[in-house]
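Removed: one protein chain of the complex. Kept in place: all other protein chains.
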Amino acid sequence: MEYIFAVLTFTGITVIGVLGSYLVTGLTGLFSFGQAAFFSVGAYTSAMLVKNLDVPFLLAVPAAMAVGLLAGFLVGYPTVRLRRDYISLVTFGFGEAIIALLNNSANLTGGAMGLSGIPQYTNFAIVWGSVAVCLALAVGYKHSKYGRQCLALRADELAAKAMGINVNRIKLVTFLFAAAMTSYAGVLYAFYTTYVEPGAFGWIVSAEWIIIVFVGGINSLTGSVFATLLLTGLPEMLRFASEWRIAVYCVIVLLIINYRPIGIFGEFELTLKWLRQLGKKGVKAS
Amino acid sequence: MSIQQLLNGVSLGSVYALIAVGFALVFNILKFSNFAHGGVMTLTAYIGLAAALFFSTWLSGLTLFAATLLSAALAGALVGIVLERMAFRRIRNNNSPVIYYFISSITMGILMENIVTIFASSTFYSYPRFFELTVVNIAHVNIALTDLLMLVFSSVALMILLWVLYRTRIGLAIRALSFDVNTANLMGMDSNRVVMATFIAAGILGGIAGVFLGINYTLYPQMGQLIVKGFIASVIGGLGSITGAMIGAVLLGVLEVTLIGAVGAGLAPVFVFIVMLVFLLVRPRGISGVIVQEKA
Partner (left out) sequence: MSRLEAKNLSKAFGGVQAIDDFSFSVGERQIVGIIGPNGAGKTTAFNLLTGVYPLDQGQVLLDDEQISGLPQYQITQKGLARTFQNIRLFKGLNVIENVMTAADPYSSYNLADVFLYSGRKRRRENEVRDMSRSFLTLVGLAGYEEEKPENLPYGLQRKLELARALASNPRVLLLDEPAAGLNPSEVQDFIRLIRTVHEKFALSVLVIEHRMEVIMTLCANIYVLNFGKLLASGTPSEIQNNSEVTTAYIGEEDEACLL
């Protein structure tokens, strides 16, 4: 039972990371292979502040997010001006550079051995509470001028500019939002597992998050959450298939991409209106 | 920078060139970054090892080396065929946006890496010694024999590729398709055959690259991640240009060797990243790439 809670907690943390990828890649169409690096930034900053400098946890959290924002700005500002193909490369390079930096600052970060002995301040309730808040923020963002302009520039950047949309600015704002949110998830992670290492969040993890977003649905927050549960939570819980877990995951993804390219949920979103209509139909049937 | 370093850089670059060109071939035609290529290299590296061990009972030295390369190239071609059929054909027929190729290719890459992990990860494998002689001395400079062979074989393979692309009908078809798949179809070219040919060519190059990587580094399931070097090289050389990918790869090899000498293997990735960023901001089209101006 406790194991299931642990898995669900990890899954919840992953959901927040995936939400970041939804914003940057799903909504805005930027293929960022460095999203997971913000996880590391948030995790390491907060862990080092608390462990090495005795900063109180509640101060370390916003500090970690601020560092995440700064990193996001340093990477994002040049990146949003680049062509589509190059964005993947630059964000990938950023991710690998972070890993290399962390590996090579052993005195500060513990180097390749990682940082351990972080006090455990976060738990299942805090994580899923955070998921709810982040989801609310993402929903608000999607149904606002920001979300619409993101989708517009994703669909046709030239036409978007012609409609008066400041494309570079919108891309940067979205990127920073995702960076802050993912850094926060990194903090949750560090203070749950009590141990972080540099290599855990490289470009493959960023790629996995992007894949989860697409499997869930090309424009569906509901899908992103559901797909995270399906592709991260479920395999972990079915531990017996551990060796083949990744292979099964890959096959599921390939099947969806080939036979249902819009993703499991497509553009559908779970809303109160839909649930109410479902309730009405149910009443009619009975 | 010494001649020694330069030579090391060039020979490393020649392997990167194999990776980059295999990558660039698919990029030119289907306009997406084929991350599955890394998986192809990993698979063929291991298959090459199996072949090497198998043939070592009868052959040795240069003939064993050649036999290994041939087997890996063949394996690469086969994997290329399977890859095209399974991962990309449906997406092409559905006319799906480019994103889906990318997702499919990354997933296939992860899948192949995972299959190798399941069957071979617990043991550390490495290629047997092919030759008695390990170092060759040319004009007072020491060069590892394997490095020299890599340089020679890579150059030969790439020259053959260029000959195929520019002097044969199928090469012409590949180049035509790289401009516009639909128009090529309308002009009577069987795009399925041409795409298949491209993947076979990429697979062969990947196979050879896999063996060289296996010789240079030890065999481990995550080798495929070196595909990123191919991507970086293509970008430096210019996306959309085969020769550009080759040039970019050699430059990357030299750059890496220089940086490792200067700041150590640990921090080299950081500096590569910075150099790349500067490059992209100053000359985004790469060395010989093509910039497509979007028309309204």
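By written order: A and B. Residues from 1 in each chain.
Here, a residue touches a chain if its C-beta (ideal position, glycine included) is under 8 Å from a C-beta of that chain, and two chains touch if they have at least 3 such contacts.
Here the structure is a predicted model, which is why all the values come from computation and not from measurement.
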Touching the left-out chain: which of A:120, A:166 or A:277?
A:166
Which residue among A:151, A:204, A:234 or A:248 touches the omitted chain?
A:151
With the missing chain put back, which residues of chain A would touch it? List them for me.
137, 140-141, 143-146, 148-149, 151-152, 154-156, 158-167, 173, 177, 218-219, 267
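Everything that follows uses one rule, which is that only the chains that are shown with their structure count from here on.
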At what distance in angstrom does the C-alpha mean of chain B lie from that of chain A?
31
Would you tell me which residues of chain A are touching chain B in their complex?
31, 78, 82-83, 85-86, 88-90, 92-94, 96-97, 99-101, 103-104, 158, 162, 203-204, 207, 210-211, 214, 243-244, 246-247, 250-251, 253-254, 257-259, 261
What does chain B use to touch chain A in their complex?
33, 35, 86-87, 90-91, 94, 96, 99-100, 102-104, 106-108, 110-111, 114-115, 118, 225, 228, 231-232, 235, 239, 266-270, 272-274, 276-277, 280-281, 284, 294, 296
